[in-house]
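Accompanying notes for the structure given below.
Coming up: chain A.
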Amino acid sequence: METKIGCYICTGCGIGEALKVQSLEKIATKEQKIPVVKNHPFLCGDEGVALIRKDMESEGVNALVIVGCSHRVKSESFRLGTALMDRVDIRDKCLWVLDVPEGDKTAAEDRQMMAEDYVRLGCVKVKKMNDPKPFEATTPFSKDVLVVGAGIAGLTAALEVARTGYKVLLVEKEETLGGKVANMHKVSPARPPYNKLEDNPLPKLLAEVKGNSNIRIMNSTVVQKTVGAPGLFDVTLKNGSSTAQERVGSIIIATGYTAYDPNKLEKHLGYGSSPDVITSLEFEEMAKAGKIVRKSDGKPAKRVAFSLCAGQRDSSHLSYCSGACCVYSLKQALYVIENQPDASAYLIYQEVRTPGQMEDFYRKVQNEGGIFIKGDVKQVAANTTGLTLDVDDKLLRQNIKMDVDLLVLATGMETTVDTVDPNSASPVGTQVEELPGSVLNLHYRQGPGLPSLNGPFPDSHFICFPYETRRTGIYVAGPARRPMGIAATRTDAAGAALKAIQVVESVARGAAVHPRAGDLSYPSFREEGCTQCKRCTEECPFGAINEDAKGNPLFNPTRCRRCGTCMGACPQKIISFANYSVDMIGSMLKEVEIPEADEEKPRILVFACENDAIPALDMVGRSRTNPLSPYIRIIPLRCMGSMNLVWIADAMSKGYDGILLMGCRHGTDYQCHNVRGSALAEIRLSKVSETLTRLQLEADRVKMVEVNIMDAETLPQVINNFVAEIKELDPNPYKEF
Partner candidate 1 sequence: MADGQAAGQTILVVGGGISGLTTAVEAAEVGYNVLLVEKSPHFGGRVTQHNKYFPKLCSPTCGLEINYQRIKNNPRIRLMTLAEVEEISGSAGAYTARIRQSPRFVSQKCTACGECAKACQTEVANPYNFGLNKVKAIRHDHFMAFPSHYYMDPDFARTDEAKKLATICPVGAIEPDMQAVVIEEKVGSVVWATGWKPYDAEKIMPYGFGRFANVTTNMRFERMADRFGPTGGQIIRPSDGKEAKNIAFIQCAGSRDHNYLPFCSRICCLASMKQATYVRNAYPDAQVTIYYIDLRALDRYESFQKMVEGDQGVRWIKSKPARIDEDPKTGNPIVVGENTLTGVRYEEPYDLVVLATGMEPNSATSARVPMPDAHYDEYGFVVSAGGLFASGCSSQPNDVSGSVQSSTASALRAIQTVVHAKG
Partner candidate 2 sequence: MKEYSFFPGCSSEHNASAANMETSVRSLCKMLAIQLNEIEDWNCCGASIGYAGGGVIPRLSLSARNFALSKQQQGDKDLVATCAACWLSMRETSERLAHEPEVKAKVNLALKEGGLTYDGGIKTRHLVEVLIEDVGWDTMKAKVTKPLSGLKAAGYVGCQTNRPFGVAGDSFENPQYLDRMIALTGATAIPFAKKVACCGGALMFSEQEKSCQLTRDIIQCAVDGGADCIVTPCPVCQLNLEVYQGKINQLFGTSFNIPILYYSQLMVLSYGGSWTDAALHQQVVPADVMKKFV
């Protein structure tokens, strides 16, 4: 279908007074050849919107250039059922950021020029847009969910998915289901009153899982390898010698944790030297078996000491805290002392960590007579009457001995997920048929495991979007994701279940998931142009691109998050989206009018990340306090990762005097919505100086800065300083050509 573009210019909010609207219209009609061009004093109002709708119905207008305010406001008014639309912001980022004193002709002229350029950019952008068609696979999508691991996390996740009406394939490497919780006697309280031990939830859960027709259980089975993408995962499952292939839509990893190896602990804690020094899990098994005894001689253990943080919060072991051990040990202390006046439990702690209502549980254990000692176990000696501990009581400020029957070490949790450090260059996928120790053995170009953030945990934005991994359609639940106790794990499993369902539904619609949820566009490339340089396959933050036999990129659109990093990476400029391409941005920047050198009106191109930098610029407009230079021209990018170096060259040869790139913070505490985008842009940019010297231009003409969404106050200074630096240089000689 022919696209017919309509350009609608709002003259409200002072635009009409400040700008020559006719000349804006002239640019649209004469220069940009837009067939329908109109203005309205209140475009976002009912009447203004009706005007546009009427043209769409009667005039066949199906693509829109809306000239007025920022796309971040009034979006509900301009939800007009076409994806071919650009909101050209001449209010927030032009009128509101420029200082035009009454009667200052030059300033007014500069403002007019900026608005006109933005109209040009908008028109070109829409001309270069195609309506994205949802991705359809050649083979059928699956909406089934694979759950790996049938402990409390996996069983809960499976049941939650099944209850929502989806089919589940539940895979457990052991013969019996239940994982660690199967060996638990009682569990700590998850609901009021928070001072009572609760029965092990596993039996009930197991019965429900086994009774649910949506769930298919495969025990003694491991995932041998995982090929494909969300909606299209082909998973090879290995049961003994036999293997089977299954197609699933998404995957929940619920493989739990491994307890830190107590043999690695310092000798003074006595593990291994006496059978009466045991770990929390070993103690739990005793309690489950109903006989809490000294392993040395089988005598009942009535005096039990618990050493918390054993090998945790300790740089030589686990640097982190496992979060759940305090409450877990409190629970075990109750096994010993509840209603047993002649028994004693000592909890030797660094900090008592009983958050929220668990404080009630702490009080409960004290009320039952549990003794809390802030300090460390310094020495453990075994003797005929049991163990004698040397404890330095930091509150008594004395070293005191302690005779007990058992010492229980609360060792920490380590994730079972094979993760790779995101800051290490993306490893090449090994792509072996079988990879013991790898939960999924992903046949991904970037390797079989999941990238971690910092520390061993497989997540990406763990504050705001804790479930997001960097492998689309694969979610991690429970202590495999982050150390947590049973109650938190069950909640976590339900959350992961939602994400697993959400992704298969989105894929079926051809839509992207977080952060560009709903985006129908996806990358495609022109094979003839490809030099097999592999940059796209290496740089994709989400490992979405594999390679075919020839080394050409093999796109997996349902893995793609639409950040455009591949497009930015490609030196051949052959990767593009229906509505976002190297050509589009290239054409836009070429459309800007570059004044002659002698006019002394430099032009600075600003590439701004639309996630943080653009909102920050809107805030500059809203605050109306510190104005920006009228010489800048802002082009929003999906993500700095999509920045292609060719634009730098194009802009320089076009005659821009400088280029400022505004991306998100990168590094460990990155804020890039696509994790690696801004980091990769910086790396690419480090090579730009060659380009510039080739053009015989100063390297200082191009600069990248980190912009936080709340930097509105400092941003003008950053921009204006750069403009000032550029003014120090001679005008770009290429203006002449």
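Here is how the candidates were picked: all candidates are chains of the complex that A comes from, given by their letters.
Simple rule for what comes next: a residue touches a chain if its C-beta (ideal position, glycine included) is under 8 Å from a C-beta of that chain, and two chains touch if they have at least 3 such contacts; residues count from 1.
Bear in mind the structure is a predicted one, so any value in this text is a computation, not a measurement.
Visitor: Here chain A stands alone, and the other chains of its complex are listed as 1 or 2; which of them touches it?
Guide: Of the listed options 1 or 2, chain A touches just 1.
Visitor: Going by the contact rule set out above, which residues of chain A touch candidate 1 in the complex?
Guide: 12-14, 42, 44-45, 69, 72-76, 79, 160, 163-165, 191-194, 313, 319-323, 351-360, 394-395, 397, 454-455, 457, 461-467, 482-484, 488, 491-492, 494-495, 497-499, 501-502, 505-506, 513-515, 517-518, 611-612, 615, 618-619, 622-624, 665, 669, 671, 673, 708-710, 712-713
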